[in-house]
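Working notes, beginning with the structure itself.
The other protein chains are all here in position, but one chain of the complex has been omitted.
Chain nomenclature is as follows: A, B and C, assigned in order of appearance, with residue numbering initiated at 1 for each chain independently.
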Amino acid sequence: MPGASHLELLTGNRLVALGALDAGCRFFSGYPITPSSEIYQTMMGELPARGGLALAAPDEITALAYCVGASLTGQKAMTATSGPGWCLMIETVQYAVMTETPVVIAVVQRLGPSTGGATQGAQGDVLLTQYCTSGSYTIPVLAPSNCRECYELTQAAFYWSERLRTPVILLSDKEVGMTSESVNLDSLNRWPVVERKPFSNNSARFRTYACDCLEDPPNFAAVGGRARVVATGSVHDQEGRLRKNAPEVLELLIHLQAKIDAHAAEIVLVEEEPCEDADLLIVSYGISARAGRAATRQLRAEGRRAAFLQIKSLFPVPKREIVRAAAGSKRVLVVEENLTGQYASVLEPIVGSDRLVRVNGIGHMITPGEILDRVETA
Amino acid sequence: MPGASHLELLTGNRLVALGALDAGCRFFSGYPITPSSEIYQTMMGELPARGGLALAAPDEITALAYCVGASLTGQKAMTATSGPGWCLMIETVQYAVMTETPVVIAVVQRLGPSTGGATQGAQGDVLLTQYCTSGSYTIPVLAPSNCRECYELTQAAFYWSERLRTPVILLSDKEVGMTSESVNLDSLNRWPVVERKPFSNNSARFRTYACDCLEDPPNFAAVGGRARVVATGSVHDQEGRLRKNAPEVLELLIHLQAKIDAHAAEIVLVEEEPCEDADLLIVSYGISARAGRAATRQLRAEGRRAAFLQIKSLFPVPKREIVRAAAGSKRVLVVEENLTGQYASVLEPIVGSDRLVRVNGIGHMITPGEILDRVETA
Amino acid sequence: MPGASHLELLTGNRLVALGALDAGCRFFSGYPITPSSEIYQTMMGELPARGGLALAAPDEITALAYCVGASLTGQKAMTATSGPGWCLMIETVQYAVMTETPVVIAVVQRLGPSTGGATQGAQGDVLLTQYCTSGSYTIPVLAPSNCRECYELTQAAFYWSERLRTPVILLSDKEVGMTSESVNLDSLNRWPVVERKPFSNNSARFRTYACDCLEDPPNFAAVGGRARVVATGSVHDQEGRLRKNAPEVLELLIHLQAKIDAHAAEIVLVEEEPCEDADLLIVSYGISARAGRAATRQLRAEGRRAAFLQIKSLFPVPKREIVRAAAGSKRVLVVEENLTGQYASVLEPIVGSDRLVRVNGIGHMITPGEILDRVETA
Partner (left out) sequence: MPGASHLELLTGNRLVALGALDAGCRFFSGYPITPSSEIYQTMMGELPARGGLALAAPDEITALAYCVGASLTGQKAMTATSGPGWCLMIETVQYAVMTETPVVIAVVQRLGPSTGGATQGAQGDVLLTQYCTSGSYTIPVLAPSNCRECYELTQAAFYWSERLRTPVILLSDKEVGMTSESVNLDSLNRWPVVERKPFSNNSARFRTYACDCLEDPPNFAAVGGRARVVATGSVHDQEGRLRKNAPEVLELLIHLQAKIDAHAAEIVLVEEEPCEDADLLIVSYGISARAGRAATRQLRAEGRRAAFLQIKSLFPVPKREIVRAAAGSKRVLVVEENLTGQYASVLEPIVGSDRLVRVNGIGHMITPGEILDRVETA
């Protein structure tokens, strides 16, 4: 049985690293922190053999700054951290947004706030990762629920990061990242490796932020190459010059959001277990999606008309898919491992407050049993 | 006319500083950044004469860390910054949340993301300040719209910070902070200066995080005093010992949210211009509230049944007041100077998507005329 | 016996702190490091009651920078560290030299290089403290050998630091700093508390670096006061403007050395145990001076013509006193706890290579017996 020989026991963290390598990532910089450290270790160990560079940074600020710098030269770059390190990256991720620099940030969640619990899982960084910019620009956030998805969504993260020239966050968690699963590496789905659209009009002067339209990123020229590149975190015109409220400047800010919005439908990654005439929809993501799916199947086995929706692309919010999946349901349970229902608060205006039911908890993975209990009582 | 002699031309930033001084603030540390620097300068200049300490920090991380340290010894402490500095404080503000340490952070907004526009106003940090913790714990955010409110809300910020032992954010912006207005200092409303409830049972051993109930902060003993204090950013039991998923530990995390929720109704600060049988409600905050109020009055002058609600306490969200003010209105306009309608997204589940109308803009203060235009077209 | 009641058991570190307090030191900033931490702790504990400010710094760079900043405002300021922290201060001590800013740095030596041995004494930082500037400007270095001298030399350090507007290093060591001795506080000698000569000609414009003569520091105006002060670490003219090789600029560099040289004779602090017709001189400093003195007395008791010279002011080198004390001696033993004879290398050209004998050792206090052995064999 040839295929069987490829089954390996691998953790989610390791598959994030392998996904990055296969996506063409050739630069990694990080500062180790539980529960993300295996990504760091794997990249340190395996990037050199792929011709890449893995760089220990003196702190998280420098780690992301190195990644952004490498990306400005055209490299595909990634860092990995957890909540306490993520906060320190927020200044630089904004610089990446403003300079339209692709970079993938794997955030492996642990229990917060502050240093919290290093070895306790959580899904508490949903809003902290999404609302990390002054101006609240949408940053794609992808959330895997198992090892296979760690690989595939990391690939997706690179795909969208490069295509839209934006930071993309892979939002994993301690349970997904540190649990070993049996994986057939040959069976994993790969995303195409994309390159930024290059600036090639050699007769023209390069203008760093000149867009053909608001919905697409500008053409790319590498820092250090022939063209003069102006990268700035300040508001700027198409040439990268700091100017105040000129219409061109404001248009470029609008563009930062518009390019994400324009591709929002394409970014959508959801997995549905539909049910005709469902009157109950269970929505979840990440580690909790496993419990959500199990609970749904149990309900179905009991003859209930329950559907399930796993959201892999948390942001931009897949509104249409959610509306469609929830159509007809009297109740929509949103299952997540945090205190207040972070993604539920995002879904609330979409599904309506009346039928939305939060299933939350901290300090342990939410179990199918807990969900079933809420189905009975909510 | 005796009162007239007290009229002074003062900026909002200066009134934040004066409000802090009158609230008993005796420690300030900061790193100057436009447009918040006048708060820094005023505190540097005037704190020493009040017997306090103003400390230039080498960076924003250290600035807030110093404030938290001073607060742990019992001082009332404040820092001031703008968006690019605020990101760097997010790690430490989580430590303040976890250790239940009072501290006031004045964030004077400018146009983002990244370094953005140093001298351009904005209301773009609403979500970045609120969703700054892993776990998404509610942090009170107060937003002044003029000089008087800068003074009063800074006082309110200290009041709630000390009472609930929590960071509180005063969310100002460039226009509010740097505009001079004529203010009669004698007419300003003062909040009572509160002290943390002290640990006083000398026969008992002090347990840093022992709460009588989930809804109130623990009693306070100053670091450096007689009692042994254990301050930790990690999950902990009542003694401050790092422990994993013990029920006591999780209960203390729940308590961090519960103490805010329990006092949410008291924290509410809104100002309403009601209108009987209003079919239109305009909601706004900060600098945009001025335009919102002016537009409402114009509509009323034209015979329209328009009401206005200024929200000063953005978080915890004053749901009841919003629901009541919006009752009967066919449309609820939310006016704010940012791209996507940040506070509107918070209000959407409360007022319902159907009648919510976003009035947004960046790069300039929103004018009454723009609001009136939307009233006609929305 | 009234005097007896004042005898207290105190460490050298504590007496450095008390000496600083009595010398008018009102600002301290530091980062704790063995074996200097008790200075830090004492200043933290006792400065506030004296109306001063003690400030925990995030690192040694910041610690000295704070002291220099405080001194620029007119405060007498001190920091304390050990070898691994001292290296990090070298950038800033040069800034103090260039800006003629008084500051006292207590360096409590431990075994190096690098982090070396935290709890092992040494006299290994003699050259590292003296040759800490690009250009090799003489910085006064004072070395106590016991608790009493810790107090008195710290006072001397402040005296010369303020009078000549220069950093002064108090070079203690682990044994001197951490050993408790019985001290009568009332019997300690005090140095006069001096103030910098103020700029007082209100009709003239203040020029930060205008000297009446090369041998004296300029008049002082505090940063933050009425006069405009220009403090710069770059080469500058009398106004503080960065200029290249103008004669005035080079003259100010010469002045930095000239002001020390001109007062070198006054700075001298030595303690001699003379011996008529001595043919042997033992020279030492710091902790080793105790063994040197004991060995000398032993030799004298045996009828040998041995003299002893303890050097308290290591730099500027008290040449005249050394030449005088060594006159007639056939051998000059220089006793110090380091590997290569650091101060011996400084004395070598003064006493001549032929008669100079190094008595060195590391890892333990040099004993009188070791010295006596070398007397026999050298």
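Note that in this section contacts are C-beta pairs under 8 Å (C-beta built on N, C-alpha and C of every residue); 3 or more make two chains touch, one makes a residue touch a chain.
Here the structure is a predicted model, which is why all the values come from computation and not from measurement.
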item: Displayed chains contacting the withheld chain; value: A, C
item: Absent-chain contact - pick from C:13, C:37 or C:94; value: C:94
item: Of C:133, C:238 or C:367, the residue in touch with the unshown chain; value: C:133
item: For chain C, the residues touching the chain missing from this view; value: 83-84, 86-88, 90-91, 94-95, 97-99, 109-120, 122, 124-128, 130-137, 232-235, 244-245, 249-250, 253-254, 256-257, 338-340, 342, 345, 348-350, 352-353, 362-364
item: Residues belonging to chain A that touch the chain removed from view; value: 53, 55-56, 58, 62, 65, 69
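Throughout what follows, only the chains that are shown with their structure count from here on.
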item: Turning angle required so that chain B lies on chain C, C-alpha fit (0 to 180°, nearest 5); value: 180
item: Proportion of interface numbers common to chain A and chain B (over half same, under half different); value: same
item: Rounded Å distance between chain A and chain C, as computed from the means of their C-alpha atoms; value: 57
item: Rounded Å distance between chain B and chain C, as computed from the means of their C-alpha atoms; value: 50
item: CA centroid of chain A to CA centroid of chain B, Å; value: 30
item: In chain B, residues with contacts to at least two other chains; value: none
